[in-house]
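After the structure tokens below, expect a handful of questions from me.
Every protein chain except one is present and positioned as in the full complex.
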């Protein structure tokens, strides 16, 4: 996902506003034009993304209210039932627990960790990036060195190290993922602030005698918040993936907590007989992450075009 | 040029040194006793004390750090507790496997992702292209442990045509390499699409087309030629990341590389082995980054390293 910021600007798209005057440019031609095709693609992604996300997120949020057995409620007589049998939509696992219920409750943990981690990394990343971009000099140098150092580190290895060493509790995992993600936001914020800092209204504020900290907090940050927030969705997707990888490798919260990675790694022991134990939870993860990614993509494209139209 | 190289080398060495130091501090901050992991479950307290003395664990952390640094200067990262052999030797013995996997995965990626990205750029925003781009989003959203296990289920269990684990035959390379490549293909093809779309919309291409340059030459020679740098950079960066980041896939396929080694080293609190692994992988990744940077001016005459250093 890390693409050098400098290489991203798209070529200016041909004008897309249709003047109301007689023209050979019929609506059909317009519909086939590059701009409307782009708009359509964005719309498809937006709806598809929203659909996938909601299909997963809504049941997860309502997991407690749905008529499902508890995630740890076991019935040893009903072990590893295939999907759609005995009233279990997703079947049951090796201890006769309802797989759907475990996936949904596990999703609560995964989503909570993902969102929390992104909030924490957002705070760290935006503050550090803004400070680096606005104050420059020593602050900038320190932040940039830190970013560089972290980007050259074996990420998953370091995360595993920290979790293995400090115990796999929810706060530790959240923090670890947050620390893993702050560079992305910091870099983006820094480049946005660098642009914003040179604008006339900042100069005006400075002339008015506002202190630098106040200018940064009151005037610069609100203006960079919106573009920066667009990355957040992508980061949530990444965080969910990271969390499931960690718990797959055994660095998840204590049992009997269901987490996505653990459901799959437990299910792997039954790979030749019970396909649903790995396939279904994996599909749920993919559905959610695809949804969130598409949504993020679409929103980014839409704003990028929106900005260009404004300009 | 020489000054630039010297500075980059110095910076890289510093980053590696800081990384290794950070890991050294981390493992010693953490709870858990490597002596008990070394001596086994039935060891008496006297045994443990002897093991601690033998491993140098009874020294102060600072003294241990001194010993560690002195050893590093002599190319000695300590003895691995669990292998009872020089840790660096153990890591270097595993490295060829990881490099093999990374090289194979990057080759597959380049062969698939570049044509795919070019195709997507030329057919931008058509229905089929939208489908393909949703697929790339899916590729980037699949947890690699899941896609690995699914591939394994299909090609080693349901239709047993490929070996499931280890590297005893060439066929054993297929599944892990493909699993790793799925994510990389998604990332690189999206990048290629973006770069190519920009290049294809550039005025000089319109001019070339007007002058009757064939479509193939247009796309591959002029379009691709100018998108090559970011694409190669990205391939290089991904390759560096693979060198230290195929942990999960190695675990899934019992691949005897560095990734599965580090998981084991963490489980057994094998301090020297953890340190040696991080040292080797970080140094390798940084070296690849450096190489990519140094190659810029060779690929693009407009780039001068002096400028890059100043920026």
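Order of writing sets the labels: A and B. Residues in every chain begin at 1.
The rule we apply is simple: contacts are C-beta pairs under 8 Å (C-beta built on N, C-alpha and C of every residue); 3 or more make two chains touch, one makes a residue touch a chain.
One rule holds in what follows: contacts and distances are computed from a predicted model.
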Name of the absent chain as recorded in UniProt (options "Sulfate adenylyltransferase subunit 2", "Ferritin-like domain-containing protein", "Peptide/nickel transport system substrate-binding protein" or "Threonine synthase"): "Peptide/nickel transport system substrate-binding protein"
Which of A:121, A:189 or A:268 touches the missing chain? It is A:268
Note that chain B touches the chain not displayed via residues 1-2, 31-34, 36-45, 47-48, 50-51, 54, 82-85, 89-90, 93-97, 99-100, 103-104, 107, 152, 156-157, 160, 163-170, 172, 251-254, 256, 260-261, 264, 267-269, 295, 297-301, 304-307, 310
Considering the whole complex, not just the chains shown, which residues of chain A touch the missing one? 72-74, 76-77, 79, 94-96, 164, 250, 254-256, 266, 268-273
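Please note the rule applied: only the chains that are shown with their structure count from here on.
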The distance between the C-alpha centres of chain A and chain B, rounded to whole Å, is 22
So, in the complex, the side of chain A touching chain B is made of residues 1-4, 7-11, 34, 37-38, 40-41, 44-45, 48, 148-149, 152-158, 160-162, 164-167, 237, 241, 244-245, 248-249, 261, 264-265, 268, 271-272, 275, 278-279, 282, 285-286, 289-290, 293-294, 297
Per the touch rule above, chain B residues touching chain A in the complex are 15, 18-19, 23, 26-27, 29-32, 124-126, 129-130, 133-134, 137-138, 140-146, 149-150, 152-153, 157, 187, 191, 194-195, 197-198, 201-202, 230, 233-234, 237, 240, 244-245, 247-248, 251, 259, 262-263, 266-267, 274, 277-278, 281-282, 285-286, 289
